[in-house]
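Written out below as structure tokens is the structure these notes cover.
Note that this complex is displayed minus one protein chain, with the remaining chains in position.
Chains: A and B, in written order; residue numbering restarts at 1 for each.
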Amino acid sequence: MTTTVQSQAPTPAPVRSRLSGLRRYLSPEYLPIAGTILTLILMLVIGEVRYGGERGFVSPKLFSNLLQDNAYLLVLAVGMTFVIITGGIDLSVGAVVALVGLVIATLLPMGVPLPLVLIIGVLIGTTFGFLIGVLVEYFDIQPFIASLAAMFLARGLCNVVSVQSLAIKDEGFGALAGWSLKFGEGRDIWKINLSMIIAVLVLIVAYVILHHTRFGRTVYGVGVGDGGNAVQLMGLKAGRTRLWVYVISGTCAGVAGILFAFYTKSGFNLTGIGMELDAIAAVVIGGTLLAGGGGFVLGTGVGVLVYGLIQVLIAREGLDSWWTKVFIGVVLLVFVVLQRAIAVRRRS
Amino acid sequence: MTTPDTQAATPVVEMRGITITFPGVKALDGVDLRLFPGEVHSLMGENGAGKSTLIKALTGVYQIDGGTMTVDGVEHRFSGPDEAQNAGISTVYQEVNLCANLSVAENVMLGHEPRTGPFISWRKMRRQAAENLARLHVDIDPASRLSAHSIAVQQLCAIARATVRDAKVLILDEPTSSLQKAEVDELFQVIRELRDAGVAILFVSHFLDQVYEISDRLTILRNGRLVGEHLAAELPRRDLIGLMIGREGAALDAIERGAQQAFAGEREGVTPTIEAVGLGRHGRIEPFDLAVQPGEIVGLAGLLGSGRTEAVRLLCGADRPEEGTLRLGGEDIRISDPLVGLRNGIAFSSEDRKREGIIGDLTVRENIALAVQTVRGVWRPVPRKELDELVDRYITALDIRPANPNQLVKNLSGGNQQKVLLARWLATAPKLLILDEPTRGIDIGAKTDIQKLVAELAADGMSVVFISSEFEEVLRVSHRIDVLRDRRIVESLTNGPDVDQDTILEAIATKEVA
């Protein structure tokens, strides 16, 4: 920092405070994201060394598989990024995913047209987001309590819809889920399916909104930690922004519910338990501050890749699948502690 | 009330009979305010006079309960700051109310940023921000984060923001409290330029010199009421102060000053209750020395941000010092936590009663018992009978109303809350009592009660450190006054007949920082 305020000059001297271009990127707010990218590279290297063999570990196929398996999570995490940047949290997303899946599995056999079912699926998420937003914004209930209540509500509704696992056998739905573009040949074949396209589109749209619109910048402003005071005094809509981020997160959860149904072709009331933690983990690993005010939605994309890689590595190591939960917990722990350490250091 | 002639101009803002009521308090009672284009108008009044409330009414932060407000002849009732801004009223608040995590350009431009379609044109926005900053002679990278800059630069960014749009009215609420002399000159230059361009400027400052330097017109408030509107050139400084503090206040002052004379106790050869040597914390307060004798009241005088609060927080364990030593009764001691302070007989009453003082949802009894209890430890509760006696004693002694120990403390008036807090600290029988702004925002009766109590406590041998932003009050109460500026103690005055507000102001204004 080279802030010099010249005080002796007879005429007001210009106040100078310039950071060189490079140094700007070395400031603390980029530390978490640097950790993310480092983690990703490290895991890719470990994968390459341990399982590379002749065909290599790092390949288009790896990334295609990662994205295919985690498309729903990417969408969830993107929505969660908005909420976390404002300093809030949405714990309801996993339950909403389960509810959307069940509703799809129930409505399709009843002969409801597919497009309508999909729209209803998304709107379920939107409605839950709106509910949380209203509770947070107009009733001044803490976000984790409001979204926890919404989570209980969604799980309760799941139980009402069905306590059985329902298979989705609709042809149109199957066609949408199965559609893909194939690249490469033989064992190296990799593909792009609809879920991947939707997930990446959501990511791009989120990036544009967060970084290139007034609303997006207000989202950051709300997260500065003064309860939206500064933003409000600047004449921006703090309250409306805070409501909207939950609507966005809920809508993303609705979309993710559809993508998850594409993936599993079923609905079950116990799906998505702990999925909210996966989404939060991806966001936090992706360099967004849990305290709010800072983060990058593209980092969230990287966070999802890291999350997917953890699963791949665990599977390749032949460990039981419940190790995944333990591992995600540990990784989240590490990143949360890292963020705390940075925050404490910055304050002192 | 004198209403000076106005040169046939019509006011751009006219507020009439503005009344704002908070639960239990009438914050503003029928106040008028007129702002004319091309004029600097200062809003004067002591703490709690209603200045901030009036500003918030004008900027749409508070909604008015009574009265009318016209801007450019059109009646308005703002329901939010954005509406006020749309009507041409821009504001720069005392503390920088910007988003430190956003870039300078965003902080200056957001809300009226250049766009193509719905998207921000970043390049254009940075350029416009740089142009606006250049008008204030500020040359910083608009893409840098606001948090990377000093408070003074951030303040200038806030002003740049306020002038981006062609404002009809610019409100500057204590804009100079964190600025240095040269920066103030620069700011005044900008203000004059804006004034000459026809903007009506509402200026609020504690610095009388600055008020007289820049203002054309003054409106004075006291206790939520309008006292008068005067042309600055026609109102001598002494009269202004008289109007601000009120005649009764001045009379009271004379009586009490007579009673309070210099410290009667021994200064030499007595071990001070507490002695700080080179105590400091980076970025908060430069290393300072301070000693308080038994029975002595040391006043700390300084402006907001001068380091007076930061200094005492190091004495009691609220913050940890990074350098220097603290001696208690002659022995070196490290106070790492408020509890250690309390156990060693140091009690600290914070200036922020609501956030750092009362526990609103607990009863008066529990609030008084709290510090005694923590000193005894979690596992040794104060016996109920003992507690009731203690609480009753303080309720009577301090005249806390209502005298009901089961009342939730959040339902008490400010003055009574302050007394409850005093009771909390006194119940620990401290050797050193640190009072940071103990009379802010409370009514005059409670205020004199507290001042008298402090004098009595000192007479009984307690050491007191007393902070107030009202210099008159510091003068009235203290035996010795340490003056702070720019996070340093710049002068130590022994109180006496020859020491008055001007002496303190002099010390603040002229003492070279070593």
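Couple of notes before you dig in:
Assume a contact is a pair of C-beta atoms (placed from the backbone, for glycine too) under 8 Å apart; a residue touches a chain by one contact, two chains touch by 3 or more.
Just so it is clear, contacts and distances are computed from a predicted model.
Among the names given as "Biotin-dependent carboxyltransferase family protein", "Protein-methionine-sulfoxide reductase catalytic subunit MsrP", "ABC transporter permease" or "Tryptophan synthase alpha chain", UniProt records the absent chain under the name "ABC transporter permease". When the full complex is examined, the chain removed from view is found to touch A, B.
The residue from A:Asn229, A:Thr251, A:Thr271 or A:Gln311 that touches the chain not shown here is A:Asn229. In the complete complex, the residue from B:Asn223, B:Thr271 or B:Asn411 that touches the missing chain is B:Asn411. Remark: the omitted chain is touched by one listed residue; of A:Lys169, A:Lys182 or A:Lys325 this is A:Lys325.
One of B:Gln373, B:Gln418 or B:Thr503 touches the chain omitted from the figure, and that residue is B:Gln373. Considering the complete assembly, subunit A touches the hidden chain via residues 89, 91, 135, 137-142, 144-146, 148-150, 152-153, 155-157, 159-160, 163, 227-229, 231-233, 238-240, 242-243, 273-274, 276-277, 280, 290, 320, 322-326, 328-330, 332-333, 336-337, 340, 344. Mapped onto subunit B, the interface with the missing chain covers residues 51-52, 55-56, 61, 81, 93-95, 97, 173, 318, 337-339, 341-343, 348, 350, 355-363, 365-366, 369-371, 373-382, 401-404, 406-408, 410-411, 424.
Simple rule for what comes next: only the chains that are shown with their structure count from here on.
Residue ranges on subunit A touching subunit B, taken from their complex, read 1, 3, 5-9, 12-19, 24, 27, 29, 208, 212-214, 217-218, 220-221, 223-224, 226, 229-237, 293-294.
Subunit B contributes residues 61, 80-82, 85, 91, 93, 97-102, 106-107, 110-111, 113, 115, 118-120, 122, 137-141, 143-145, 148-150, 152-153, 156, 161, 180-183, 185-186, 189 to its touches with subunit A in the complex.
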